[in-house]
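Please read through the structure below; I'll follow up with questions.
One chain of protein is taken out of this complex; the other chains stay put.
Showing subunit A:
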């Protein structure tokens, strides 16, 4: 076991983690612990752009952006946070440009902007060009640019270090963050990191679905570490299904394709989005478009022999435009489907994409232990967190924005906290939980296999808590997940070694996914309304009287050791916008 002491520890090196690291390293002695090499993070898979009301190509302002974000989130967005997001977006984009990000340019040399789903001029009048982009690899360029600037600033990375536990110590009745426990992949060694401040920036949980745009490594490790230590998870029932994943594979095809003029068509060649969203059409918000696609499929207008997908049609766009603006996604269609997008439409289906919920924070990135109490020294930013700027449904281009705005904020806040506060004493035997977890898995002779349980989890999630949900399907999922959690106790690994034991880590990741899947399903079961990404066929309308509130899920352990999810609720912060019916 090795022991380390840092002012600030950041968990994760995607966009939010590295944006935080650039600020925290300037102000405090900082370590970044990341289970992947920094440039491997899934921020790099984001394609379409980053929203900011620069007004470089047409009239725009941050207030319109705030409104679109609140409306896009089906009014579950905390409006004070959305206002910060939209206001600080402009500097966030300019910061990245100054760091070197190669944005596409307008003829007069400023940052070019394009249309994206749900972003409108003057409160829904018409689509607006708000997304700042670098071809269809904006996330890649953000990740590269942030890593480049981490190199410039001399940020200290611990690569392939898996954070498996959050340390919390109670001081005078106040729960404070004391540090984290990490597992080093190369050696199997356990590391204790004592830190004044800890920032979680470890990404989403998409791998509990089967058809997903998420990387294999998105297993909710940060959410699980905090949840197991008694901290709540907010709005976990809200998961975004991106309308255009490659059929069966789930690989993301950017909404920017529709921003550039791409059209969704059913088997009759009909532009069906005109029926569902007369104004914004193919650029309605993602939840609306995903439901429309499945409605077409269910009503027998899907494409292919099984009628199980629809088409993204780019064939009317000039090949030069596809080459210049959408080179990567057209390449994906060629590589994985053998389809030439110049001449043939691309088969697509909705794909599990983004967790709106996560570790609850305030606008400084400070983690909450209930509706209002801050955990001193603990921060979260990016997809792992729930500020909540995305509410019930995130707008496209708002996540690359979120990681930059709240990554920066949490990096500054954590380093400033570390400068003013001393270390908190570590709990006794801080590594005990992780050592036991690893030894149990390594020594287990049980007959359950990780791959089987994960497959069954993903299948039940896709079938029961995806785009359409009912009491019945969610209950089926809850029961199945509980069964899988029971069976997980008998899971064993084949690799018993210490060196690069990815078999062991996959088992730990599965444990995290199972725990979070249960939180998600239980939260979804209790929300008897439809809002944003959470659509209940048995309760098809939004119910502002009973459910205009955030879900807060807590882990409760009974005296017999049994575990349950306890739900509580938190009011939504409303400032200038009253809830209205959501039409696109």
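Quick note on the criterion: a residue touches a chain if its C-beta (ideal position, glycine included) is under 8 Å from a C-beta of that chain, and two chains touch if they have at least 3 such contacts; residues count from 1.
Definition applied: contacts and distances are computed from a predicted model.
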For this session: Refer to UniProt and select, among "Protocatechuate 3,4-dioxygenase subunit alpha", "Fumarate reductase iron-sulfur subunit", "Imidazole glycerol phosphate synthase subunit HisH" or "ABC transporter permease", the name of the complex member that is left out.
Result: "Fumarate reductase iron-sulfur subunit"
For this session: Kindly state which of the options A:61, A:104, A:315 or A:421 is in contact with the chain not pictured.
Result: A:104
Problem set entry | Residue of A:177, A:254, A:285 or A:349 touching the missing chain in the full complex | A:349
Exercise. Among A:79, A:131 or A:149, which one is in touch with the chain left out?
Worked result: A:149
Problem set entry | Absent-chain interface as seen on subunit A, which is shown | 36-37, 39-42, 44-45, 93-94, 97-100, 102-111, 134-135, 137, 140-141, 144, 148-149, 151-152, 186, 210-211, 215-217, 247-249, 251, 294, 297-298, 305-306, 308-309, 328, 331-332, 335-336, 349, 449-451, 459, 462-464, 466-470, 473, 493-495, 497-503, 537
